[in-house]
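What you see is the complex with one protein chain gone and the rest in place.
By letter and in written order, the chains are A and B; residue numbering begins at 1 in each of them.
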Amino acid sequence: MFFVAAALALAGAFGVVVLRNPFYSVLSLVVHLIALAILFLLLHAQFIAAAQVVVYAGAVMVLYVFVVAYVGGVEDDRDRDPGVVGQLGPLFALFLAVELVIALLGTGLSALDTGGAEIEAGFGSPAEIGELLLRKMLVPFEAASFLLLVAAVGAVVLARKRRGLPDEGIV
Amino acid sequence: MDVAWFLVVSALIFCIGAAGVLTRRNPLVVLLCLELMLNAGNLALISFSRMHGSGDGQIFALIVMVIAACEVVVGLGLIVGMYRRRLPVDVDAMSELRG
Partner (left out) sequence: MSATTYGWLILAFPLAGMTVNALGWKLIGGRTAGWIATAAIFGSFLSALGALADMLDHHEEERIFTDALFTYAETAGFKAELGILVDPLSLFMCLVVSGVSTLIHLYSVAYLESDEGYSRYFAYLNYFVFSMLLLVLAGNLLILIIGWAFVGAASYLLISFWYRRNTATAAGTKAFVINVLGDVGLVIGAFLLFSETGALDWAGVFEGSRDAFTTNDGTLVAACLMILVGAFAKSAQLPLHTWLADAMEGPTPVSALIHAATMVTAGVYLIARTHPLFEQAPAAADVAAIVGTATLLFAASVALVVTDLKRIIAYSTISQIGYMVLGVAVFAYGAGLFHLMTHAFFKALLFMGAGSIIGAMGGIQSIDRMGGFRRAMPFTFVTFTIGALALSGFPLLSGFFSKDEILAFTLNRGGWYVVLAVLAYVAAGVTAFYSFRMVFRVFFGEPVPEARELEGGHIAHHDPANPMTGEPEDTDVGFPGPEHHIAEREWPMKVAMGTLAALAIVGGAVAVPGLTDTLEKFLEPTFHESRHIEEHPSDAAEYMGLAVGALIGITGIFVAYLLYIRRPGRTLALRERFRGVHDFLERKWYWDELIDAAFVRPARAAGNAGRTVVESVLVQGVIVGGATGAVRAATSLARTLQSGYLRAYVLLLFAGAGLLTLYFLIAAS
């Protein structure tokens, strides 16, 4: 099960990077997200997996689709010439990957070789998440909600028509 | 499965996302690759949470998701704004901070 999900996730990731059409990239990401949700399930994080599917794949990606449709999802030849950075980029990412894997596998952290610590039955359930959120992690919770508020205000401000400024033909 | 495998997957996804950010010129795709990287981080968090057996990591991952959502909102708003003002929707074209 793990390998299937992992393979799907990696395939989705590749798809995002490699596919030319942004619309296809978005779809690829959705696949990736669902695979990731399965991986979360394997790790006993039920609530997070559900949230991932509903919020991330559901809401955020839908938003993306809207924007891609608005801005232009057709393939263009802009990505033909990646330039120096574009050539260096993948090389560098490879280097980073190798490094990280070495770091992980070579590490002395013994706990990594196990399947994980002992867990009770309610681990990862919504009840547990809720309790943690409202007790131990109250401050981050509130801060996150504040951040959401700011983002919402920001979105409104960004979308506003600016009076007085010459709009060169707003579409 | 050993937790380590999950972490390896997370690392790989992160690097693929990084490569994507460096390679692609369409800002939408760049944002998507950013999402990839954030997701990789989430996976790592959840794995560690499983390793320690505490729910803190999962809460952290939830918050990260919130952040990702906010970032997407603002980023997409910027892209839409760029498009509306008929600016080229291309990462390389925005080089006014040059010099």
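The working rule: contacts are C-beta pairs under 8 Å (C-beta built on N, C-alpha and C of every residue); 3 or more make two chains touch, one makes a residue touch a chain.
Please read these numbers as outputs of a predicted model, since none were measured by experiment.
K.L.:
Among A:L8, A:L41, A:V55 or A:L96, which one touches the chain that has been omitted from the display?
P.N.:
Only one of A:L8, A:L41, A:V55 or A:L96 touches the chain omitted from view, namely A:L96.
K.L.:
Touch as defined at the start, partner being the missing chain; which of A:A69, A:L88, A:L134 or A:V153 qualifies?
P.N.:
Residue touching the absent chain, from the options given: A:L88.
K.L.:
Going by the touch rule given at the top, which residues of chain A touch the chain that is not shown?
P.N.:
83, 85-86, 88-89, 92-93, 95-96, 99-100, 102-103, 106
K.L.:
Name every residue on chain B in touch with the hidden partner chain.
P.N.:
Interface with the chain not displayed, on the chain B side: 18, 21-22, 25, 91-92, 94-99.
Following the convention adopted for this analysis, only the chains that are shown with their structure count from here on.
K.L.:
In the complex, go through chain B and note every residue touching chain A.
P.N.:
1-9, 11-26, 28-29, 31-33, 35-36, 39, 42-43, 46-47, 49-53, 55-56, 58-63, 65-74, 76-81, 83-86, 89-90, 92
K.L.:
Taking the complex as given, what residues does chain A use to touch chain B?
P.N.:
For this pair, the touching residues of chain A are 2, 6, 9-10, 13-14, 16-17, 22, 25-26, 29, 32-33, 36, 39-40, 42-45, 47-48, 51-52, 55-56, 59-60, 63-64, 67-68, 70-72, 76, 78-79, 82-83, 85-86, 88-90, 92-94, 96-97, 100-101, 104-105, 111-119, 123-124, 128-129, 132-133, 136-137, 140-141, 144, 147-148, 150-152, 154-155, 158-159, 167-171.
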